[in-house]
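Data first, discussion second: the structure below is written as structure tokens.
Here the complex is missing a single protein chain, while all its other protein chains stay put.
For chain A:
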Amino acid sequence: MITLSKANGQAEPLILQHKPPLGRRFRLEFKKNAIVYVFLIPILAHFLVFQIFPLAFSFVLTFMDWPIIGSPKYVGLANWSYFFQDEIAWKAIWNTVLFSVYYILPTMGMGLGLALLVNFGVKASGFFKSLYFLPVVTSFVIISGIWAWLFKGTEYGMINYILSWIGIDTQLFFSDSKQALPVLAALSVFKVSGSTMVYYYAGLKSIPSHLYEAAKIDGASKWRTFWRVTFPLLLPIHFYVAIITTIGSFQIFDSAYLITGGGPNYATTTLVYYLYEEGFTGLRLGYASVLAYILFFIIFAISLVQRKYLGKDVHY
């Protein structure tokens, strides 16, 4: 291994094969990068205070009965062992997984579909881009209100009214424990597709046109070109979008909080909603921290899997 380092315009001696002692390496490293660290100080300090410290502290909390107010006490592994017998927590995890199923692929598919539409060279594509992006910048509270109104579970609901035209009976939507979660997921798909569209649109723009020309010369159909050229070359985008939608889906909270309150019968109690309830209504911050760590482990594991299968470099 050859390390060649030049700092301050002066050539350092070439070091071959063997590494210098640690102290010297540290000094060399520092000389080379000191200015970088200086610039990093504010970011690192912020990271330390607002990320690392809470992360470490919440781990300590998992071993405590910490009621926010009043006096905390050490309870050992009680919070962790309670988690394994807490049926609602497992139900919440299952709901969150189900939510991801209803949410991740549709969001990616919708995003890609919308990106293809605006990339197609339709007239006024800028207008459509803004239109599709509109839900992203609209407040979740407002969209949730509209959604709850649209999906009202009586014959006076808008969607039920439309369904009645084609002879479908009144659906209960949020009052039905089987339908509530898919309807909530649909709200999130509607809300987020606009931003995945932007990522996919950027990805589509970055695919070199000569590849399409080559495909055309080879006589590939549009369908085949999409699956053989466009889709594989979007792999980095797929990876990025998959990661952010997965994280987003596991952190889903707002819609459950605003529309269903976790109901009916825990059907929309997601992990983060349950965590919030335990922490801020039940004043059990210790147990809420356990749930937060479970959430962390799940997201971490899934991100690793996604990285393994989707996170390959694409060369073209």
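Definition applied: contacts are C-beta pairs under 8 Å (C-beta built on N, C-alpha and C of every residue); 3 or more make two chains touch, one makes a residue touch a chain; residues count from 1.
By our rule, contacts and distances are computed from a predicted model.
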Exercise. One chain isn't displayed here; going by UniProt, is it "Deoxyribose-phosphate aldolase", "Sugar ABC transporter substrate-binding protein", "Hydrogenase maturation factor HypA" or "Universal stress protein family protein"?
Worked result: "Sugar ABC transporter substrate-binding protein"
Exercise. Which residue, A:170, A:225, A:251 or A:306, contacts the hidden chain when the whole complex is considered?
Worked result: A:170
For this session: Have a look at A:136, A:283 or A:298 and name the one touching the chain we're not showing.
Result: A:283
Seminar exercise, completed: Checked against the full complex, the residue among A:63, A:239 or A:266 that touches the missing chain is A:266
For this session: Kindly note down the residues of chain A that lie in touch with the hidden chain.
Result: 8, 34-35, 38-39, 41-42, 45, 65, 67-71, 152-154, 156-157, 170, 172-177, 180, 259-266, 277, 280-284
